[in-house]
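For this depiction, one protein chain was excluded, whereas all remaining protein chains were kept in their positions.
Presenting chain A:
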Amino acid sequence: MNSSKLKGNLCIAMLSFASLLRFLRICIFEHLKCCSLLGCKSYGTPEKKQSPDEKVFQEIKKSRNKRQKPMGWKCVDNCCWIVGYLCTTSWLLLFLLYIVPVSLPGLKGPEIPGARLKREGLVANHPVVLVPGIITGGLELWEGKPCAEPLFRKRLWGGWGSGFTDIFRRPVCWMDHLSLHYETGLDPPGIRVRPAPGLVAADYFAPGYFVWAILIENLAQIGYEDRNMYMAAYDWRLSFQNTEVRDRSLSRLKGQIEIMYATNGDKKVVVFPHSMGAVYFLHFLKWVELPAPVGGGGGSGWCAKYIKAIVNIGPTFLGVPKAFATILSAEGKDISLIRAMAAGLLESEFLGLQTIEHVMRVSRTWDSIVSLLPKGGETVWGNLDWSPEEGYNCESEEKRQLQALSKENNTRSSTDKSLFQVKHHKKYGRIISFGKEASEVVSSQLPTFSKDFMHSSTSANSSTSRGEFWTEYDDMSRENFQKIAENKVYTTTDLLDLLRYVAPKMMQRAEAHYSHGIAENLEDPKYNHHKYWSNPLETMLPDAPDMETYCMYGVGIPTERSYVYKMSPSDRRKGIPFRIDNSADGSDSCLRGGVYFVDGDESVPVLSSGFMCAKGWRGKTRFNPSGSATYVREYRHKPPSSMLEGRGLESAGHVDIMGNVALIEDVLRIAAGATGSELGGDRIHSDLLKMCNRVNVPL
């Protein structure tokens, strides 16, 4: 069977080769004819002059002098030749690749988990809803300015569409369209950018960079298709309540869940939110049960009736410290690294390329980023002297990764050993400190400044000319920045104040939609306001005792937790006054390039993704009054062992985890009807429980 196929393929290959050669021969003869015609002319002249013998030498000399002019010709020819050579070779290779049968033994990857589980007898049972996170969802243009005329219904963000490449062709136009209105957080006038619908919304972020695609493929193996799988695409730039106000996204999600429930034989749905989708769905849970004018009017039994389980993948329940760095200076670990390597690249004003400023201007119009700011204040994230992760040892993490390849049994002992070597705890609670010392000294040695200046309004010098890229930094004076830097250390609570100080309008806009505190008394009617719904510490889970909540996330990758900052060089009038001090390196690997790391999935620290499931909602607490079951499933990171594996079958990176075999297997089993205890309950690798015990939130 296979060999005959191979033979057939070879035959086809030979035939097409023959025709290719025939074609080429025609081309060449044509070409040579041309050449010879051209050549005749050029030969003609020298031959005439060759007759007098003594002139020949001179002739050669002359031609040597003339060499420069013909060399130009030759260069073009050379270029053509090289290009042609490369093209032909690559075509040949492509052609060969195309002929080679797909199932060549050497290239065959391991069987995908879906196929294996199908053989075990798993079949599609509960309809599934996928809720994508921030950034990964596609956005398309529905109405735009003249510069974007040809991009109608093309992707401006993500996906296969051609609009994404416009970031290079007309960056300013592209940024204009992706920005929202600074005052309202909704569409700017004359521009409508809408989320792409359907599974294509977030299956691939860019060509070849999967997000949900692998999970979808595995689900399809056991029988899922369009009718029992729904991608709840929403505009991730908007605040959650605004997605309902503008696009009716929440209503549509509710409607789709009801449709799927009804058309699949009254089976409850399983929801898979990823990243920010987890908080979005938390918002939805609260919205759907509240009465109509502000909520979805589903009634108090809605969640119990329609939802079997919420399987959060890499959830950002308590926020991420990265969000502070993003808002404050539009950079994270990656960007500060680039800046360290090529100092001039990002801020060169050449051609008006102020990339970072542009990024900051656009991203500050997005309300959703504020939803990612750390929640729970100092109680959860630590204060000047204390933090829940303080026992964490970064060295051990690296050792563990090395040893995981050879023998996994020894890991624990070595971890324990290295734990004793820790001399002083890292002060993760100081999320931003100006200068490396400030991040390390005992709090009593810190200069005591009053932080009152932040509560006074900025001395807005309105005379500042508002340039092309306008950020609220331009409204502030240099002295204000100085004062901020002199204050040295900031905890989460301080940082929220700081943001209100440096970007008052943005925070005013966004804080109408989000809150970052801890509720004293959840019965207080003020918590019916929608700004509290996405904060797990200020809402109760719905009354659905049978609903299961999972927190699935990766561990074993250093994740940003706090930053060392410095002032930017002062020579520039506009721009961002602070930046990460990427020269700050610690004695151990916890501090590298101005960033302190803890355990996590590269984007979200363990504390943020795991705390609610491990403690906040565990058992009957005030946040989970019906006592619905929660499970924590951690996946240890193992980098891909070879290039062939692509982004890894056991990776635990924030997005790459969606291709993690173990996670996919869990996901499929849950969708096919397994309960949390059947999966094996909790599976914890990190020090999550220890950390949770240190967090003193009244439950």
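Brief remarks on what is shown
Just so it is clear, a residue touches a chain if its C-beta (ideal position, glycine included) is under 8 Å from a C-beta of that chain, and two chains touch if they have at least 3 such contacts; residues count from 1.
We take it that contacts and distances are computed from a predicted model.
The chain that is not shown carries the UniProt protein name "phospholipid:diacylglycerol acyltransferase", picked from "Nucleoporin SEH1", "TAF1C polymerase", "phospholipid:diacylglycerol acyltransferase" or "Globin domain-containing protein". The chain not shown here is touched by just one of A:Lys74, A:Arg119, A:His181 or A:Lys526, and that residue is A:Lys74. Considering the whole complex, the residue from A:Glu149, A:Asp266, A:Glu479 or A:Glu523 that touches the absent chain is A:Glu149.
From the options A:Glu217, A:Asp474, A:Glu511 or A:Glu665, the residue with contact to the chain not on display is A:Glu217. For the options A:Arg119, A:His181 or A:Arg248, the residue in contact with the chain missing from this view is A:Arg248.
Touching the omitted chain from chain A are residues 24, 27-28, 31-32, 35-36, 38-39, 42-43, 45-46, 50, 53, 56-57, 60, 63-64, 66-67, 70-71, 73-74, 77-85, 87-88, 102-103, 142-143, 146-147, 149-150, 152-153, 169, 192, 194-195, 197-200, 203, 216-217, 220-221, 225-227, 247-248, 251-252, 255-256, 258-259, 262-264.
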